[in-house]
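For reference, the structure discussed in these notes is given below.
As you look at this complex, bear in mind that one protein chain is not there, while each of the others sits in place.
Chain naming follows the written order as A, B and C, and within any one chain the residues start at number 1.
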């Protein structure tokens, strides 16, 4: 099953709602199964430099079917994946990218968020991922 | 004045409505005053390769404050801007990118559309631009 | 349905067989539904510069769900898609890239071939596409 634009819009709406609640303007991106951009928005006053980071977080999460922060744990100096970020045209390996799974548990998309602290980014991405999961499984 | 996400969403909604009316799934992008991506969506079944073209059309229209097709007239063999498309990381110089002006006539954003014939692309971009102009001027 | 490595290997074997028959060493690439590289081989003595062209032909065919040569008809000077090749990190718009469809007629992959004249490239790509179609539909 592929992700549709409708469910991507539903997912981003939930993420934006969380961003508004915590008062941080965000860049939010969703990529499809092939890691290709499907939907993107930059909220008013959000950092310009976070546009590319949000897209790269979404791609990174789909490239490896894991949360971006997990890769960052392994890419530190002295760790197994040191400097993996130079691959694939640039990976982002800190939190804010989360794979999106269908009800069979298969990754079919990913969300990436950037604009605040990594904690805030993660919270907003997780709100999107939750909305996606509920939509997919009901 | 800057373009807000709200008016960009309003603009894309009008463009998507036209795309649905003519039955062609499109990629639609809006860039802001700085030619930076603000909003993007890929409709279900739209060409994967049109994602980049839609974004480049929007950027091209804002880079030169003119419709993308105008540049294409000048970039033909023997004409003054021959091969200008290799600049700026890649320009698209055929129709489908339109600058968006505020009521003072100043370009503050641009829309780019790709997914069908250049005639269809233009029609969808123009529908977005019309909605933008009405919103801005009322 | 996704293309499997097994069917991609079957497809490339048929293409290589045709390349051997006509005596031209080729570069042959297959991309999946998301236009991501799945399988690639360069035959002995094939042009080094055709490696990138074969991959770009496969991507281009999937990006627009059409044979690459069709795009080239529209990208000539004075035609609607002039200079479209600068998009998507570089398109190849002459023959040798063919989309691969499942039995429902949906494009799920593409093959790209480069190494000889465009006529030879096309013949080898078509041999691969034929083998793919027979495998898929039997």
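Simple rule for what comes next: a residue touches a chain if its C-beta (ideal position, glycine included) is under 8 Å from a C-beta of that chain, and two chains touch if they have at least 3 such contacts.
Just so we're clear, the structure is a prediction, and the values are computed from it rather than from any experiment.
Counting contacts over the entire complex, the absent chain touches A, C. Set against the missing chain, the residues A:20, A:88 or A:117 yield one that touches it, A:88.
Take subunit C: the residues that touch the chain left off the picture are 4-5, 9, 34, 36-44, 48, 51.
For subunit A, the list of residues touching the undisplayed chain reads 34-35, 60, 62-65, 77-78, 80-84, 86-89, 91.
The criterion applied here is as follows: only the chains that are shown with their structure count from here on.
Fitting subunit B to subunit C on Cα positions gives a rotation angle of 95°, stated in steps of 5.
For the touching copies subunit A and subunit B, the fraction of interface residue numbers used by both exceeds half; the interface is of the same-residue type. Annotation: 32 Å between the Cα-based centres of subunit A and subunit C.
Distance between chain centres (mean CA atoms), subunit B to subunit C: 30 Å. If you average the CA atoms of subunit A and of subunit B, the two centres end up 26 Å from each other. Chain contacts: subunit C has residues 34-35 touching two or more partner chains.
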